[in-house]
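Apart from one protein chain that is not included, each protein chain of the complex appears where it belongs.
Labels for the chains are A and B, by order of writing; each one numbers its residues from 1.
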Amino acid sequence: MALALAAPLALLALYSLTATTGPVLEGGASLAQYAEALGRAGYRALFWRSLGISALVTAVTVMLAYPMAYFVAFHAGRAKFAWLIALTIPFWTSYLLRVFAWKIILGYGGVINSALLSLHLISQPLGALLYNPFAVVLTLAHAWAAFAILPIYVSLEKIDRSLLEAATDLGDGPVRRFLRLTLPLSMPGVIGAAILIFVPTTGDYVTPTLVGGPDGAMIANLIAVEFERVGNWPLGAALALASMAMVGVTAALFVAAARTAARAVR
Amino acid sequence: MKSLRAYAFAYLAFLYLPVLFLPLFSFNNSHFIAFPLSGFTLEWYRQLFADDAMLHALGNSLEVGAVTALLATLLGLMAAKAVTQYRLRGVGAMLGFISLPLFIPDIVLGLSLLLLLGVIGFPLSLAGVVLGHLTLCIPFAITVLIARFEGFDRNLEEVSADLGEGPWMTFWRVSFPLILPGIAASLLLTFITSFDEFLLAYFLSGTEATLPVYIWGQLRFPERLPMVLALGALILVASVALVILAEWARNRGVEKKSIGA
Partner (left out) sequence: MAFLSLSKVSKRFGDFAAVDGVDLEVPRGAFFALLGPSGCGKTTLLRMIAGFAQPDEGIIAIDGAMMNGVPANLRPTNMVFQSYAIFPHLNVFDNVAYGLRKERLGKEALRARVEAMLATVRLEGLGARRADELSGGQRQRVALARALVKQPKLLLLDEPLGALDKRLRQAMQVELRALQKSLGITFLLVTHDQEEALSMADQVAVMSGGKILQVASPRELYERPKCRAVADFIGEVNFFHATVKSIDGDSVTANAGVLGLVTLPRANFTFPFAPGDHILLALRPERITLSGGTVAGEIIAASFLGERSHYQVKIAGRAEPVFVASPGAAPQGPVMLGWQPESLISLPFE
């Protein structure tokens, strides 16, 4: 089973290292594809935009999810189980449909605009809702919301309640206690959630295609173009692996930074 | 805390509301997906069920989903049993590796599988889609089943052997019934994952479309949008029902555990 995964990725790597620009593996080994992938300014801009959008999505999603997870862990009482189910269900519905829902909501003639128009709150439809990075961030944040909750909830749930009482006993009010005790102890869950969201969203294809427009295009769109339309498989492969490497490095840097920050809190 | 409670409900609304527009407008008597609403109609549903291409794609999805669910659950069962029974070393690393597809962006996974199938001469077809879906579903199956196996009291199998049953009968009479809820949950969850999956199917399916691929193809035709909404609404309802069923199955086993443990 492990081999079954190594093979496709190895093949991708192989393609990325060939000199030719067609669908067939031939010619000698070369780093030309990577030079092209990282060399062109347009490509680099797209890399940065993808990382930026993902980082924003991650930040927004995690920050919105934390209070929700906190509520379920500390204030939900008997209804805890029901809340967890209610929060998990959207995770299992079709991702494609969820993105599509935002497309019809944000469109020029879509749900939001028509609602605002018929309520006479605006006189012209808002064009800036769709086909831009804003739409991509909003859609992705919504799609990945459920993913953020579970890791954060688990780490909050694991906190020994007597620790919270000890902190109170030693003089901490609720806010101080949260910042000095609860937050640091839940950091592993927060970091886990962040990685869980950041890594896959940089390479997302469906959302930028449906709601991104040219301004909201991400690296996956470029990779798809190279494979489908241009037929330059080696370049596409190089782009794919380069983006994965970048994402990996960014994620590792983030984890290191977060851990250091958490350690500084006393 | 009152404000936190309000936040929680608002968050839940944020999660559910956008998706609820799909069923809402699927009954709307208008080609335009906009307010104000124009009256109730079942026209779009009627169109949907008259569409042969859709029905064909539905059949494909059901086929792929069923095969994926069965294979993923079977392989997951074997893996889970091996892991919990034999305490293999390096299990954590192996599980992490198997879960890798969940972390790789799906386009990278799809493309590398595409390359692989091309190189080994495997035709682009529904079988290819099954292979792709297996890489995603096996980690899920293993996770669900390992949780089930861990909660399983080893002594029960020993008692059965002590009372005279051979290994196969012990499995059939003792282990299998206790693991059954986990198997059911695994089948349901892997089926839904496969059924809803779009990108891998898009790259690997060749000429036979699965349902999500079919939907993708319809999105460029504005007049077909209401029909797509109808389809989406039905898929949503089915998914939710299956998830609830799967959760019920998974947790029904937990109560039963107290009898065995």
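Operating definition for what follows: contacts are C-beta pairs under 8 Å (C-beta built on N, C-alpha and C of every residue); 3 or more make two chains touch, one makes a residue touch a chain.
Bear in mind that the values here come from a model prediction, so they are computed numbers and not experimental data.
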Neighbouring shown chains of the undisplayed chain, as defined at the top: A
Given A:V111, A:L130, A:L150 or A:L181, the one touching the chain that is not displayed: A:L181
Contacting the left-out chain in the complete assembly, out of A:T88, A:N132 or A:T168: A:T168
Residues in subunit A touching the chain absent from view: 160, 162-163, 165-173, 176, 180-181, 184-185, 262, 266
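Following the convention adopted for this analysis, only the chains that are shown with their structure count from here on.
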Inter-chain centre distance, subunit A versus subunit B - centres from mean C-alpha coordinates, in Å: 21
Subunit B residues touching subunit A - in the complex, by the definition given at the top: 1, 4-5, 7-8, 11-12, 14-16, 18-19, 21-22, 25, 32-36, 75, 79, 94, 97-98, 100-109, 111-116, 118-119, 135, 138, 189, 192-193, 195-196, 198-199, 212, 215-216, 219, 225, 228-229, 232, 235-236, 239-240, 242-244, 247
Contacting residues of subunit A [partner subunit B, same complex]: 1-2, 4-5, 7-9, 11-12, 15, 23, 25, 64, 67-68, 70-72, 75, 83, 85-90, 92-98, 100-102, 104-105, 107, 109-111, 113-115, 117-118, 142, 145-146, 196, 199-200, 202-206, 210, 220, 223-224, 227, 233, 236-237, 240-241, 243-244, 247
